[in-house]
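First up is the structure itself, then whatever we jot down about it.
Below is a slice of the complex: some chains, not all, each in place.
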């Protein structure tokens, strides 16, 4: 049902979507371990304490998660259109899998606090999205 | 123009999109009622006060909204691809409408501070997205 480049995008987008959900679940896991909660109803059910903001370790996971959201939204929007321009399978693989790999490594480097590697992975993800945007613009304006 | 399962996804995605916009409008409504603003230009125009962060009631709406964003993005990405794999209408209905219902209830339970119901609805939404991801992966790798 999918063209060959759409299969590549579908695989990549699904991995990015699952990556996002796993980070959401990880936020909850770290929060439950640290037992510091913003919502009083969560503190009550988990025998934890309430605070104005999450534990610093939770905030780090949330920043990694937020950065993924901010980059995944353009990827979902632009990547799908790129795959629909019927590019070569190799081009689709290079763009999509570089994006997926860069974002997975970005999360690892964020959680471990490793710089400048985290910023390099962020930049790689942005560049692949810019590349796909170029192809979509050519098809949309052509 | 839409296949039968795509109609189901289109209906579900539109409800999720509208749900998101209504929560954004609700954030602004609660903020204007509480008259506490982060932006000085907003405080001025509404005769309110400026603070470092929003009123706790506004922050609760924003957390509910943010949780919806985090789960809607994978749904938009994966759900569309799932509908494009041409599943049975019944499968599309079960996955998509369960997701929509779980997210609507999640918002209600978040705003009312009801646990463990909120977490159960979150988990239900994640599981339906995992289910759709399984079908997309099978089609993308098959």
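For clarity, chains are labelled A and B in written order, and residue numbers in each chain start from 1.
Here is the rule we go by: contacts are C-beta pairs under 8 Å (C-beta built on N, C-alpha and C of every residue); 3 or more make two chains touch, one makes a residue touch a chain.
It should be emphasised that the depicted structure is a prediction, and the values quoted were computed from it without experimental measurement.
Taking the whole complex of the structure file rather than the 2 chains in place, the copy count of the single sequence reaches 3.
Just so it is clear, only the chains that are shown with their structure count from here on.
Separation between the centroids of chain A and chain B, computed from CA atoms only, is 17 Å. Taken together, the chain A residues at the contact with chain B in this complex read 1-2, 7-8, 10-11, 13-14, 16-18, 20-21, 24-25, 38-42, 44-45, 65, 69, 72-73, 76, 80. Those residues of chain B that touch chain A in the complex are listed here as 59-60, 63, 69-71, 73-74, 76-78, 80-81, 84-86, 113-116, 118, 126, 129-130, 133, 136-137, 139-141.
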